[in-house]
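Excluded from the complex is one protein chain; the other protein chains are retained at their positions.
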């Protein structure tokens, strides 16, 4: 009987919150049981490391988020000095241009995937955005 | 059955807060169970893995344990050929010599710290014992 | 302070960051969203999410470098590291590409062309076609000339991919057509070439570094014959059981060739070795997974040398500066089952070996979830000792210390190999692992 296997079994059991495991391999057999009531913490507790900037869950819950489909530089307007494509409070529909993301000197128009009112603009003009970064909240 | 494995199993059991482990290898089998409330000496309790899966710890829980106060070689009798100091079923009182542990050619008489009947002798003659290893159960 | 973008992930990204930090170079780590928990992201000066799961989008990577004001891009290995278009785009955007020129990548990327080219530079290739083979009749003629079995290889394959064994003349017709069609569909180009199949050969390679102007050095040889499905599993440096004179000749020839190519930055020339002869196989124009063992025997930080070469446009070491000592060995620990199937999962209770002469390069940490989308390599276990016997002994005890819970690994396979008498005697060849498994 491999001690390693037994350890794995115990981990399995803990993870699965079982009270008993019995295993036979040919002439070998293992039975493991435990009292679930006294179980406090697992030896293999999985820590979730702090992730990089994540979209705010609260905002996400209250509206729909338009995220950046690519990494690049965010422009609010078609050219410097022009009025922005959209401002907070504007009503937009699916397909309306919301902004431009410049990537490799290419200007990519980003269109709304939702209809509604622009609740918030989450990035600053000419700042860089990363993939999946929230840019607009639309409610 | 390797005693090392049993020891590891018990450690595993402690760490994982298990109440019972049973293992069979061919004709050999060990079942270890514990109640968290009465758990005292189980790290080294199962030193004699008998084929018939006799849970020593249960016995331990029912009696008082005399453990080895030092590492050394265990002798059941004052000299080879002499009758043992005690046998299972003997009645002993506090201060009675139970065995000898040889350490550095010194013969150390080990005296009983309990009064009662010798329920079990957990070590074999001339085997080595480690510190705190259970040697006798007295009820 | 200079800034470098690492166009890669996992252990090699971590490896590059470590050297950058020591050099005082800031790092930018682009990452796919599924990789947001990668260890090196904790140490990078900046991180930029570039995709859901993709590291092959050239525009995204270069844009990430541009928006973060990088001056340099390190491609690592795999992904875009041997993509000449990526190199070109990097340089067109006034970024330094830490690797060879676009033309050198393209030239060596076509394996049929590389054979022909390095032949003219003094390295004999594995017997076979001089260059690409475009029709069946040529294929048959060459195969007859060198003798069956032969390999039909995709010119744009490489690294063990796009290879077809042809046992005899009767199967050649079908195999040739299939190889062309497969090359076309998998590598986007149906060019193939033919090599004699050396069934008892060893895979031995030479680590080189060029300054791009005709200067070059080598960092010795590596033996990489322990392979599963043409992927390396255990490597060691230097190659054992080859007369020193032959190894020295090989290194000299390799350096001579890369000097003539005016090769820039790090590269590896791969050879087959059989019956006392070396045959050029292909050239990898990037740093390799197994670079660590060359670092161990030479004391040279290859990533540092790569970056210094790119920044200064010259080599900061001469051949005389490189002093070799000892024997180094690497075992690749993969999250895979006995059938080499990848085993993603959450790792726990990691215990890596340590102590004198031990190096473990790994991006794992307790609680890390190994994603299923990428390579199964999870740790490089590297040992250095004064001679091969001791190094093998050290690797053996490292395996005893190694434990990881949560995923299956090839640990037991590795132990089986390094414990075998054949391996301990240094009696290895590319079929070793298949024979051991049988």
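As written, the chain order gives the labels A, B and C, with residue 1 at the start of each chain.
Rule of thumb we're sticking to: a residue touches a chain if its C-beta (ideal position, glycine included) is under 8 Å from a C-beta of that chain, and two chains touch if they have at least 3 such contacts.
Because the structure is predicted, anything quoted here is derived from the model rather than measured.
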- request: Check the options C:236, C:282 or C:295 and report the residue that touches the missing chain.
  value: C:295
Which residue of C:18, C:260 or C:411 touches the chain not shown here: C:18
Message: Among C:3, C:161, C:390 or C:424, exactly one should touch the missing chain; which is it?
response: C:390
- line: Touching the hidden chain, out of C:92, C:349, C:412 or C:425, is C:349
- request: Tell me where the left-out chain touches chain B, residue by residue.
  value: 11, 43-44, 70-73, 103-104, 106, 128, 130-133
On chain C, residues whose C-beta touches the chain left out of the figure: 14-15, 18-19, 21-24, 39, 43, 292, 295, 299, 301, 323, 325-326, 349-352, 354-362, 365-367, 385-386, 390, 393-394, 396-397, 400-401
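Everything that follows uses one rule, which is that only the chains that are shown with their structure count from here on.
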- line: At the largest C-alpha centroid distance from chain C we find chain B
Query: Which integer distance in Å separates the CA centroid of chain A from that of chain C?
result: 33
Field: For chain B, residues that touch 2 or more chains besides their own
entry: none
